[in-house]
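Let me begin by handing over the structure; questions about it come next.
A single protein chain has been omitted from the complex, and every remaining protein chain is retained in its original position.
Here is chain A:
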């Protein structure tokens, strides 16, 4: 969005009025006889891009073209051709790429949700093989918007590409301390734990994670993110492997907690228990009761789903050979 007023310098000179550009014939957009979805560009926007199109068509790899890309980017950072041409110029003119990092940082700060600028950043970091600024940059962006998808993606690319994992768990814990419901941070915790383990999670890592996530659930039982994490780390070994998990759930339940995520977890657990042996019919019955409570009271928006789950479990119960015993 380019509302000119706040940015417009009063002494801005249009390119068409600059003596140093007199040799260039501006090139306007050409939609032929039928222009649909036109945009009421400002005079400045039209002027800058008319000259940008002209140097692009000539493929003029010059200092003035390089400067021009900055004006074009400031007016529309989403124009991927401008960014690409800038990269062509960076190489052709052998520009200082460290200076480029400083420039890109300022553009990212103004446009933290722009795909093109983050991609440009990644290319420059890759060319330099220098990651010294990346953690700090992404931290600054995440400070303002802790769920910014681009910043997380960039940080994860840096960590994985360059193998610099130190301090990440502490970073995540700080973010979760600020907002325990920050799902991006939970995802990042998983990313770090899984990417730094070869194969299955080691028992000691798993125990540490279980303790952490159960503490978080205890603090805020209605937080979907932490329950998802619990599910995720138990996946490999199965929900029923550790009796203390069930005891934890029962305790929360007996304290009166009816978070739909607790109840949903209990249903999954009881179902898994029911599948383990035919002696566990009581588990199935309890799961059905919980499904009904979710449908009627605790997760009404998904009532139809919970009724379906209850019916399904009921069918399983009736189909069991032990039923008539």
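Quick note on the criterion: contacts are C-beta pairs under 8 Å (C-beta built on N, C-alpha and C of every residue); 3 or more make two chains touch, one makes a residue touch a chain; residues count from 1.
In this text, contacts and distances are computed from a predicted model.
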"Serine/threonine-protein phosphatase", "Geranylgeranyl transferase type-1 subunit beta", "NADH-ubiquinone oxidoreductase chain 5" or "pyridoxal 5'-phosphate synthase (glutamine hydrolyzing)" - which is the UniProt name of the missing chain:
"Geranylgeranyl transferase type-1 subunit beta"
Touch assignment to the omitted chain, from A:138, A:223 or A:240, lands on A:223
For the full complex, which residue in A:16, A:208 or A:258 touches the chain that was left out?
A:258
Considering the complete complex, identify which of A:182, A:240 or A:280 is in touch with the unshown chain.
A:182
Residue, one of A:16, A:298 or A:316, that touches the chain absent here:
A:298
Can you list where chain A touches the absent chain?
1-4, 27, 29-42, 45, 49, 53-54, 56-57, 59, 75-81, 84-85, 87, 115-116, 118-119, 122-123, 147, 149, 152-153, 156, 160, 181-184, 187, 190-191, 194-195, 222-225, 228-229, 231-233, 235, 258-261, 297-305, 308
